[in-house]
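One structure is given here, and the rest of the page talks about it.
So, chain A:
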Amino acid sequence: MEKLLERFYGAFAALGVPSVVPQITLMVAVAIAMTLFISVSVMFMIWWERKISAHIQVRYGPMRVGGWHGWAQSIADGIKLLIKEDIIPAGADKFVFALAPIVVFAAAFAAYVIIPFGPNLIVRDLNIGVLFYISISSLTVVGIIMAGWSSNNKYSVLGALRSAAQAVSYEVPLVVSILGVIMMVGSLSMVKIVEAQQGMWFIIPQFVGFLIYLTAAIAECNRLPFDIPEAESELVAGFHVEYSGMRFAIFFLAEYANMFMVSAIATTLFLGGWRGPLLPPWLWFLIKTYFLIFIMMWLRWTLARLRVDQLMNLGWKYLLPLAFLNMGITGLVLVLRG
Partner candidate 1 sequence: MTIAHVVFYLLAAFTVTAAIFVVLAKNIVHCAIALVFAFFGVAGLYVLLDAEFLAAAQVLLYVGGITILLLFAIMLTSLISARGVRIMNEQVGSSALVVIIIFSLMTFASLRGIVFVGPPPPPAYVTASLGRLLMTTYVLPFEAVSILLLAAMVGAIILARREREKD
Partner candidate 2 sequence: MVPLSHYLVLATVLFAIGMFGALTRRNAIGILMALELMFNAVNLNFVAFSRYLPVTLLQGQIFAIFVITIAAAEAAVGLAIVLGLYRNFKTINVDEIHLMKW
């Protein structure tokens, strides 16, 4: 990878342009590649979710579009959403209404900078990798509040407020459960975390941390069983009820991109990242990530939805003390081991 970069820069230097130009070209190319990866991945996940939900409910799911088991169903859905009419409700705040899906998607997309797909396949190995993800994921809440408020609709506002309360409440156990792993590694950089799992994946000493992280992550993505902000049968789809067509597609894309992101972080922190015996590293990474996504989808179609007060109870009264206990015990063991 380094030799490719050197030849790339050398070609531009031979033409006499300043080094700003290849740097910016490289940034644009990487951003486009990441967008393509996210789009393909999200389309696959949408089809997969429909198939998994179908088989759990003893039916077949999409079977016709494109031949084999309806694999082109997501493409058809995407085209349908693109050609729908763009409706902005009367009395809505147009600027904020248009900006909200972009903010939510930008938050989900910007965190892909630090995902380590392989030993040299990371966009930028920041020194503060995990902290960067935590900061950027708190931007989603601002987008959701903007969406709910600007729709000029009671259900939207209620959904947005509930979602903001839920996201903020579950961010704290999320961060504290990650701290256990960080203490064992001693660095925030994603590559160093994967390299520190050489002997044993961190899921074994940090099993409680892994469970807390998974629960808090499902709550952060607004997935069932923590689905109150978008509850289709309760709040008429919550904060995105007034969004249709391409804007709704961006929200949908952001939710699935968020799911992938959260599973990728769990893979890196707890399941050993790209480590594995025979297959190439990036394939192991994708297998582990999609395995966690499968578990999230499985939980969605099996468990009942929590009420909003049960949700807040769970976050503050059970997960948070447990996460602190986990962090305390990890610290104690590390200090005693010397």
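These made the cut because all candidates are chains of the complex that A comes from, given by their letters.
Here, contacts are C-beta pairs under 8 Å (C-beta built on N, C-alpha and C of every residue); 3 or more make two chains touch, one makes a residue touch a chain; residues count from 1.
Treat the numbers as computed from the prediction; the structure is a model and nothing was measured.
Touch between chain A and the candidates 1 or 2 in this complex is found for 1 only.
Note for the complex: chain A touches candidate 1 at residues 19-20, 23, 93, 95-96, 99, 126-128, 131-132, 134-136, 138-139, 141-142, 145-146, 149-150, 157, 161, 164, 168, 171, 188.
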